[in-house]
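Note that this is a trimmed complex: some chains were dropped, and none of the rest were shifted.
Order as written gives the chain letters A and B; numbering starts at 1 within each chain.
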Amino acid sequence: MALLDKDRLFPLEDRSRGIARALYDQVKGLPIVSPHGHTDPRWYAENEAFPDPAQLLVTPDHYVFRMLFSQGIPLEALGVPRADGGPTEADGRKIWRVLAQNYFLFRGTPSQMWLDHVFEELFGIDERLSAKTADMYYDRISDCLAKPEFRPRALFERFNIEVIATTESPLDPLAWHDKIKASGWSGRVITAYRPDPVIDPEFAGFAGNVESLGEITGEDTRSWTGYLAAHRNRRAYFIARGATSSDHGHATARTEDMSQDQAAILFEKALAGTCSAEEADAFRGQMLTEMARMSLDDGLVMQIHPGSFRNHSAPMLATFGRDKGFDIPTRTDYVRALKPLLDAFGTDPRLSIILFGLDESAYSRELAPLAGVYPSLKLGPAWWYFDSPEGMRRYREMTTETAGFYNTVGFNDDTRAFCSIPARHDVARRVDCGYLATLVASGRLAEDEAFEVAHDLAYRLAKQAYRL
Amino acid sequence: MALLDKDRLFPLEDRSRGIARALYDQVKGLPIVSPHGHTDPRWYAENEAFPDPAQLLVTPDHYVFRMLFSQGIPLEALGVPRADGGPTEADGRKIWRVLAQNYFLFRGTPSQMWLDHVFEELFGIDERLSAKTADMYYDRISDCLAKPEFRPRALFERFNIEVIATTESPLDPLAWHDKIKASGWSGRVITAYRPDPVIDPEFAGFAGNVESLGEITGEDTRSWTGYLAAHRNRRAYFIARGATSSDHGHATARTEDMSQDQAAILFEKALAGTCSAEEADAFRGQMLTEMARMSLDDGLVMQIHPGSFRNHSAPMLATFGRDKGFDIPTRTDYVRALKPLLDAFGTDPRLSIILFGLDESAYSRELAPLAGVYPSLKLGPAWWYFDSPEGMRRYREMTTETAGFYNTVGFNDDTRAFCSIPARHDVARRVDCGYLATLVASGRLAEDEAFEVAHDLAYRLAKQAYRL
């Protein structure tokens, strides 16, 4: 018995299924381009073995532990560290058994599809995970992880990753990236410029962060012009380490285009910690426009992904800290929010902005119509909760008719779960091929064109959009 | 000719249709668990014959009369009572003929599917309802209703209802429930605690209602603490009559977690009738949190179903009163609205909240992400306008990938149309089996697991979620 159906995610009707299979056969072996993600550059720099199955697949994956938590399993039982350093489960095998006993909870979810892909393709297991098979799984995976061919660089090569981006703060020295480069290893690991800690007046330690930015760059970040110069300087530093994009995850898509004098005054208040919530929001909006202005010169592609209410549960934030599965999407307005930036630079062909959404109702209503006319805008793929078969299908069905394929940017996986990268790209390739096959079978696309588009969506558009 | 296709609502493609059929064969005969609804307990207590076909199937069913009204048929012609006691059609046969002549209006709607199910399965009719067959229908149904096997208790048993909940105000003495119990009949009819009249400062007669609550419970409901004690007392009374849940249908999902002192002040203003609209809303929000606090002790499951703009037409409300098909869904925010309650009790495994939605754009964006992480939250089924094949399909497609199946609670029918209960559960079982079959056929779920999930969705999860 196999965990994976070889025709999974293809349309059910025979003719379209056949077309999907043919399209997929052509793209399944293409290299992986992963231009947006959160793997740890240290893995590639040090190339140490991953510690154990639970540390690899359970404890760091918020998709996995949030589902278990939703059914009453404490995060402590899954080894998730507490902010107060209090005790959490340290025995990987015990954590693994909790996953195994509760694996039925993941029925119908992409997490199960990704995990089963890892189990079968990476570790060669073909029995379903359950209480009964828990220890067999644990032993098998542990054995594998001890072998050299399961170290990060070997996996990177086995996964056929052509390039992967990590995401770092401007305050990060990028030492791991330098170490990777110095090692002579051929794997291409680049960084991306994620300036929240020095852009968001409400980020913990904002003023200190800006001061550090000044020290690192040798600019006087107490003044607005020095602060902007420091960004330019630091962006150049990141670009020298391969960065081709910046990454912005504000709560809303708000942008501003105020005068430099007004911006300078707001910056002063931000440093002094006297911004109101509204002023802090306006400052973040202004900084998106400033980042766009810098992109005109240095060519960094901007990624904007608004709409997440971060760390929704106050007690969970207090007990376990950020990023514990409590980021919840909210309604997002793009049309009014982006107008100041777009009025300033939106029709400049030098600017490239990749827009992501967490509010699917905006796909057909706002995102596709905007990307279908502004030369600076492209649509990022369905991501986060929507990095899933149904999410991807709805994305194509709601954006293609207005924005076409060529105002989208292919797929990016956005993951910290390294082993799931091939699984996620495989799902995207299957779903896109299935969608294209449906268009062909219903007379909306010629078959030869579908082959070209399938290749573009699986490989070429991501490279082009991210300037890789 | 039959009215019902035996394979209705299954996927069209052969293999998935076959799987759906097999899944459905296994669940179609399971008992009905109906934990949320609005049938009249008096029916089961008195066990009288239903009066006539129009009184049974047209006049009380707002789905039916709203569609007829939308095409210009006055509600008076359908026998709907006027608030002023003015004349309305009293001849059941005339009302029935109006339905028959206009039955084409229901093409493609769930109402037609439910009615056809009742016509064929309950009354043995296999010709389509039309002007031509109106009198045949009327005579046949009238004849049936006169027979003992069409009395409420006989139908309850024929429908294979394991348990049904009605919904009552705290001021209701639950006399019909007591009478049912005293009768020795084995049918399980329980109540649910619906406290709007004594919780909503804008409810007609609020202060008097709270006074009555004090009298019934022997608590001093002029004080905040006495008022809370009265709720606790009355909840216990309801629990003794079988209640396992409370039911809350505020216009928004707003919750509050103010101090008891603040709450007491607001309560005083509410009693005095001096709350502003904003304060009334805040009070309702605070009471959801108070209800949650009580649930931690007495175990009542909370049902929260916000989002309906009630009685939208002022002239229709004046002429015909409440609940005449003019409740219209509106955009609903859950993420910010529920945060105060969730911060207070959302991770407490003793608390169980069933969340319903009328804004489908919140399924994938807010409801599934919230239910997929908070142990206290489960998702109620697609309901009201969405208690329909496409509504149920979209519900599964938009919630499963993030919340899975086990953060949902199976199906509940929410109806006052007694005879439609089997039809509604049948539609839900067919749609869920069709959805599961599609997952199996596209390699997203193993077939043996689909059988287990089908049983869970049709029967087990409702019992478990409602603590039945």
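Simple rule for what comes next: a contact is a pair of C-beta atoms (placed from the backbone, for glycine too) under 8 Å apart; a residue touches a chain by one contact, two chains touch by 3 or more.
Keep in mind that what you see is a predicted model, and the values were worked out from it rather than measured.
Peer 1: With 2 identical chains placed here, how many copies of the sequence make up the full complex in this file?
Peer 2: The entire assembly in this structure file is built from 3 identical chains.
By our rule, only the chains that are shown with their structure count from here on.
Peer 1: I need the rotation angle between the copies chain A and chain B from a CA superposition, between 0 and 180°, in steps of 5.
Peer 2: The best-fit rotation has an angle of 120 degrees.
Peer 1: Which stretch or stretches of chain A touch chain B in the complex?
Peer 2: Against chain B, chain A makes touches at 4-10, 12-13, 66-67, 69-72, 104-110, 113, 128, 309, 312-316, 325-326, 328-331, 358-361, 385-386, 388-391.
Peer 1: Using the touch definition from the top, list the residues of chain B that touch chain A in their complex.
Peer 2: Within the complex, chain B touches chain A at residues 11, 13, 15-16, 331, 333, 335-336, 339, 342-343, 346-347, 349, 361, 364-366, 368-375, 377, 397-398, 400-407, 438-439, 441-446, 449, 452-453.
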